[in-house]
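With one protein chain removed, the remaining protein chains of the complex are shown where they sit.
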Amino acid sequence: MMTTWINASCILVVFLALSILASYRMAGMIHLFAAQSLVVGLVPLFLRQFSLSQNDLMIVAITIVSKSFITPNILFWAIRHVPTRAEVKPLIGIGASLLVSALLIAVAFWVAASLQLPGLSKSNLVLPCSLAAVLLGFMLLVTRTRAISQVVGYLVMENGIFLFALSLFDAMPILIEMGILLDVFVAVFIMAIVVNHINEEFSRQPMTLVRSKMGENT
Amino acid sequence: MLFAIVAVPFFSGMLMFLPFSKPVRLWFVLGAAFAHLVFCGCFWRSMPCSEFNEFLTLDPLGLIVLSIISGVFCLIAVYAIGYYVHEQRSNRTFCACLLFLLASMTLVTLCNHLGLLWVALASTTLFAAPLISFHRCPESLEATWKYLLVCSVGVALALMGTFFLAFAGHEVQTLFLSDIINGKILLSGRWLKLAVIFMSVGYGCKMGLAPMHSWKPAAYGQATGMVAALMSSVVTLCSFLAFCRIGQICAKSGLSDFYSSLLFIMGGLSLVIAPVLILGEGGLKRVLAYSSVENMGILVLGLGFGGLGVFAALFHMVNNALSKAVMFLTAGSIAQKYGSTRVSHVRGVVHAYPVTGVFLLIGLFAGTGMFPFATFHSELMVINAAIISRHYGLAALFVASLSLMFIGMTRIIFEMSQGPATAPVLAKQENFWMNVAIALPVLALVILGLWMPAPLEIMLRKAAGLLTPGVV
Partner (left out) sequence: MIRFAWQVPFGEFSLKLDPLNLIFLLSIAVVTLCAGLYAGSYMRAYRGVRSLAAHAFFFSVLILSLVLVVTANHVLLFLGAWELMAVATYFLIIFHEEKNSVRRSGFLYLIATHCGTFCLLAMFFLMAQAAGSMDFDRIAATAFSPAAASVIFILALLGFGVKAGFFPLHIWLPHAHPAAPSHVSALLSGVAIKIGIYGLCRIIAIVPTLPDWCGYFLLMIGVVSGLMGVLYALGQHELKKFLAYHSVENIGIIALGLGVGLLGRTHQQPFIAALGFAGGLFHVLNHSLFKALLFFSAGAVMRKTGTGAIDQMGGVAKLMPWTSGLFLIGALSICGLPLFNGFVSEFFVYFALFQGLLLFPLKSAAFCAIGILSLALMGCLALACFTKVYGIVFLGEARNPDVVTSTRSPQDRGLDLPAGMFFPMLVLAGLCIWIGLCPWFIARLTWQAGTYLTAVNPAFISGQKIFSALGQVIAVSFGLLGIMTMVLLFQRIGSRIAALPRRETWRCGFSGFTPRLQYTAASFARSILECLKTILVFRKTGSAVLGEFPARVSLASGVHDAAEDFVFRPFYGRLRDLAKGIQKNRLRYTQVYLIYILFFLVFLIVLKFR
């Protein structure tokens, strides 16, 4: 029973990552990311088969609140000045990117199988799906030009890593889990601030495609 | 005590958001830095014991890195007092981020839990980012973004590696370093190897080893002298500390050869790529960034050689921090006076500003390993270690790389310091505080080059003993 739920969440996470890759509206991407974080946050529930202690419940609650609610709000705040919420034409067209994503998922499964790592008794799909999520997030990072899309890609990667961690560990010290969450949170915060500055500076230019001259001012 | 040394900078950083005037904030930063230094001194006298359920602990390796962090931070604080005489911008974010960065770096040295180590290292990335975009111009924003992206991706990979490591335990899954080292927990097998690879690549991104080095020229080129000095001297050291911890784990689990080969690949690539790319550069700070990449390669190679190489790498850690501080702080002085550090804009510094020009030349020789400076000894020891462990190819590569790097650096620094002087754009006077901040590490390098104090040597040997058997 537990395994089924965990497998389902893994597949859902990968599916959501794929949808993020397929979408071009930033609002859509952020919403899909919120959904994905929700799924990842619910995994400890499945792990413990719905019998949770006070601590675990608190962890789940904090995870879901910070990643599914607060983070997306910060991201929306960062792009509040951008008039059109649409993505400027990405580096690879939608057909090609979906094809590559499918390839990456296949690669993730192949790698997970060929590495022959022991001890994955709880679920066969955890490692491949988390690797797939990481790779898809990475691909998002690499193929998008808008800074905010890159932030979303980074967050999808983090989700993939979290999926792996939460699924396979019975107990992780609360302090560390909180610490990691906090770090991701602060990361998003700072990235959002930087994106804000970038948007103010560049108004409409797509940023990271600018071929900078090799100079610096000071 | 351990908690105090992390808490003091952290709370001072929070205090920075209160409305103080610029000079008051800077003196406050200096005060926090001195307090940190005092704590450090107490630790040298007597090692504190673990706190927080063994989450925080201090061993000789951590103590050395902590002292370096403390020392360099004090220098930066002194330098900032001089730098801000001519700066109009508010220094609220700057001081706050500096102090938060100090707190997180301190935390890195005190960690006994690999998860906490990750948290601290990720925070150093995050707090360093706003410091790079100090001047808010498009290029520096782009550099900050590059830095954030590459280092965050690296840090994410390291997080995966950390989880793989935890999973590698047989009976119990733990991330406590002391348990792993004391043999209470056994790690083995393919999970551990995968973990080591992910963590090396991840923390290597943060350290700036090739081929993950590409953010360095952009970030150091855009950051002001102080920030670049801080980053190249001590932030990279924190990731090196992570490498050392991985080394400790590998040594205990019998994967030393595996880890050494990884280190050789990364270090060798750094030594090959950095000198080749330096030959076409025209800006001082970018050249120094490539020099930093090369020095990171040296550190990692020393770690890989084992035995004498580890001692050499630890000594080089100290020397590199000091020499990079000298060079970047001087570059910052030049940037403030001339408005740029490109060779096309800056010439004849020795004639226009004798003190800065002399520091520039001293920095060149200190950075490339000339005699009275301590870098001479550490570089020589690494070559010696290479020959002793019979890696003759790597020794030859090392020598060739050092020569090319020397050519690249001298070319640009001589062009800048000699010849007919160009008029400085901003025509400022030499600043006392800035010069003191540069003179102190120069003095330290010369002293270390001629005489190594016994306590330092003992501590270095103890630290090297943690990482490898058979230190000479």
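By written order: A and B. Residues from 1 in each chain.
In this text, a residue touches a chain if its C-beta (ideal position, glycine included) is under 8 Å from a C-beta of that chain, and two chains touch if they have at least 3 such contacts.
Computed from a prediction, not measured in an experiment: that's the story for all the values here.
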Problem - Among the chains presented, those that the missing one touches - result: A, B
Completion exercise
Sole touch to the unshown chain from B:Ala396, B:Leu443 or B:Ile458: residue B:Ala396
Fill in the blank from the handout: Missing-chain contact among B:Ser50, B:Ser178, B:Ser256 or B:Thr410 belongs to B:Thr410
Completion exercise
The one of B:Leu149, B:Ile438 or B:Ala463 in touch with the missing chain is B:Leu149
Problem - Touch list for chain A against the chain that is not drawn - result: 91, 111, 115, 138, 141-143, 208-209, 211-212, 214
Problem - Contact set of chain B toward the excluded chain (per top definition) - result: 145-146, 149-150, 153-154, 157, 190, 193-194, 197-198, 200-201, 205, 211-212, 214-215, 258, 261-262, 265, 276-281, 311, 315, 365, 370-372, 376-377, 380-381, 383-384, 387-388, 395-396, 399-400, 402-403, 406-407, 410-411, 414-415, 418-420, 449-454, 457
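Everything below uses one rule, namely that only the chains that are shown with their structure count from here on.
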Exercise for the section: Mind checking the centre-to-centre distance between chain A and chain B? Centres are C-alpha means, answer in whole Å. Expected result: 30
Practice task
Give every residue of chain B touching chain A within the complex, in rising order.
Solution key: 55, 113, 115-116, 118-119, 122-123, 126, 129-130, 133, 135-145, 148-149, 152-153, 156, 159-160, 163, 166-167, 173, 175, 189-191, 194, 221-222, 224, 281-283, 285-286, 335-336, 339-342
Handout entry: Touching residues on chain A, where the partner in the complex is chain B
Key = 115-119, 134, 138, 141, 147, 150, 154, 157-158, 161, 164-165, 168-169, 172-173, 175-176, 179-180, 182-183, 186-187, 190-191, 193-194, 197-198, 201-202, 207-208, 210, 212, 214-218
